[in-house]
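With one protein chain withheld, the remaining protein chains of the complex are depicted in position.
Entry: chain A
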């Protein structure tokens, strides 16, 4: 009974949905010129039903374009006034004056890395870096006249203020996520001094400062920068004695060549050298949020979509980014609950405590989010899956930091197992597993290559297009598919019911009222064309949807395609079949009850009703819709006139005879009036006296009611659209997002209190305590 035509029409319109995404001029990334692309054409309507969005952070929410913004060198803050240390006259003067602290700091910036400089023919130097952070640091150093000019085997060449300094690299202590720092051991070729240069996370550097150094200003700097959502690195150095280095070098070589537990041994060896630092300063690198991220997240959260941030980054950076992009609300409204612990018991206790808080606050209109790190997550997923699942269902927002790609996929899996429709969005290779695991995968074709975009169902250029992808394309697709599939059932049922009724007056012998040509053409031509143009139907304008994203709830809850709406269409098809059948057999009774004639009367009655049903259910008529609906009606007569002109066909002359009879046309208008009258009356009544939210918005939209001017989201400017923005413009503070700005003035206390109220421990301390034991735990297991 499932009509074949539904499959064909659905496939046709689905590919058109996908094309609309490809064609959408508002979803082109004008910086790179890459349009959005739908790789998977089959799931456009699922986009409209998304309930959970799992997002990566770096490169997805942020631009993944690191820019050196501020620094703190031996207690002096640079770049605080202008927001750009490279333009700070104080720093420029210090560089020009050759202040030893600053020079040392710049040297670390320039050479403590794995960057390879490349000299082009014109003499300009460009850098090839694996990490965006190192690239930012080297470039910043170069702008401050500390140019990392050349690397020749182990000899580095640095030009500073016209003089060339050469260093010999003795050892590179590579970055590991356990140590959270990297170091180089270099030997100054002029003086022969051996120096250890390190850079790393604050918790990996500051505790190892030499006894007596005041690290207070640095801790303050790190905290201040983190509040601004900047990525911080601490730079440090230590002069090594020749014999100390030689001794260590032997040990390091031995560690490097062991076969068992090499990584552990190397880490231990590095630990031996990396202590008693002279902390030089703190750098702050900005990874700017992409344009429109806060608005996008706010709109989508209003649409009832829950956001989870899954990132490999560290906890406080993730929280800062989350705060700055409306992911979580600051203190009075929002609350952050922390799940941590390094043993099963601790995780269990913390999980239970969070769950309890969550249960209590779930009735309050409060934004409660939980934060979990990779280690606790591992334990929670392994041993307390049930409790964690409950937490996942209760919580609208979550931040998971320090998670591995497979954990990302596990989290998606967890939500999928609770029957939520999930969307995963990411940009890098580490997001591929999560993207493939989710119901819908969206890839951002960004700086980290196209891996994610290739694996995903949809690829977009910027995070902010997600809003349009879900609210406009997803929603329209869902609405259109809901109508189309139900209508396809309806039209097939009408014919089926008429055949069933007819069988009762043909001795239940199974005679077909309709001839085979009509039955074939009914599904292929007469009823499929009008409904195919419903791909252009828009119930609400895009602007209205953006202003009232809550309307997406109708799609998420499946309000437009569920058993009760289906029953409505079923009832309508039964009613229409009765109308067509009863009117046809009574109007064409006695001397007119010729088989072929009655069959065409009933069929054309169906076609007329279909045209009016589509017209009634269409919300916006474009020229194509008029053409398809009314043109199809004309085509029906033309096709049947052609068949009626063929002597060999069964219906020879039938249609000409019918069209000459006034009674035929009178019967048709009777069928239309009797069939559509009650439908129209019912629809009107529901529309006016029991309006759904969609109806209300439609009315408001068409009549210019006050709703639209209420506007709960201020129209957001899109400065990036018309021209390609040069990197320089980004640095201008006026380009900052309005939502980004208040956080600057937001005192550090506010967000710390927000953490503290849920989980009463000092965040940063626990973080550093945890991190040191974390690596050890990894080894133990």
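The working rule: a contact is a pair of C-beta atoms (placed from the backbone, for glycine too) under 8 Å apart; a residue touches a chain by one contact, two chains touch by 3 or more; residues count from 1.
Basically, contacts and distances are computed from a predicted model.
Visitor: Since a chain is absent, check the UniProt entry for it and pick the matching name: "Ubiquitin carboxyl-terminal hydrolase", "Pyruvate dehydrogenase E1 component subunit alpha", "Potassium channel domain-containing protein" or "ALA-interacting subunit".
Guide: Of the names offered in "Ubiquitin carboxyl-terminal hydrolase", "Pyruvate dehydrogenase E1 component subunit alpha", "Potassium channel domain-containing protein" or "ALA-interacting subunit", the absent chain's UniProt record gives "ALA-interacting subunit".
Visitor: Out of A:214, A:406 or A:511, point to the residue that touches the absent chain in the complete complex.
Guide: A:511
Visitor: What chain A residues would touch the chain not displayed?
Guide: 16, 19-20, 22-26, 28, 32-35, 37, 301, 303-306, 393, 396, 445, 450, 476, 502, 505-507, 509-511, 513, 536, 538, 548, 550, 552-553, 556, 583, 585-595, 597-599, 619-625, 647, 652-653, 661-663, 666-667, 670, 673-674, 677, 680-681, 683-684, 687-689, 691, 693, 696-703, 705-707, 710
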